[in-house]
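Only a single protein chain was left out; the remaining protein chains are all shown in position.
Showing chain A:
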Amino acid sequence: MSGNAKDQILDFVRARYPQAEIDETQDIFALGFVNSLFAMELVMFIEKTFEVTIPNDELKIDNFRSATSMAELVDRLSPARV
């Protein structure tokens, strides 16, 4: 899994909620941060930053619960690196 991707995602979430203390494994849904607006921003951020397209069947809540799970999603969607 890309640690860089995880850090970038974490930076994005923290920038949106600077008053909160969030680590890479915390469930941001459980923390009550996610509404449909932020979910849309998250998807746009991931697609833009990592140059991937998230298909409908990957738009599941578990893929967006934490920076770790989002980084795993990015890894799955990114072209294989040699």
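Heads up, the rule we're going with is that a contact is a pair of C-beta atoms (placed from the backbone, for glycine too) under 8 Å apart; a residue touches a chain by one contact, two chains touch by 3 or more; residues count from 1.
Going forward, contacts and distances are computed from a predicted model.
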Leaving aside the chains you can see, what is the UniProt protein name of the one that's missing? Options: "ABC transporter permease", "Acyl-CoA dehydrogenase", "2-oxoacid:ferredoxin oxidoreductase subunit gamma" or "Peptide/nickel transport system ATP-binding protein".
"Acyl-CoA dehydrogenase"
Take the complete complex as the reference. Which residues in chain A touch the chain that isn't displayed?
16-19, 29, 34-37, 39-45, 47-48, 56-57, 59-61
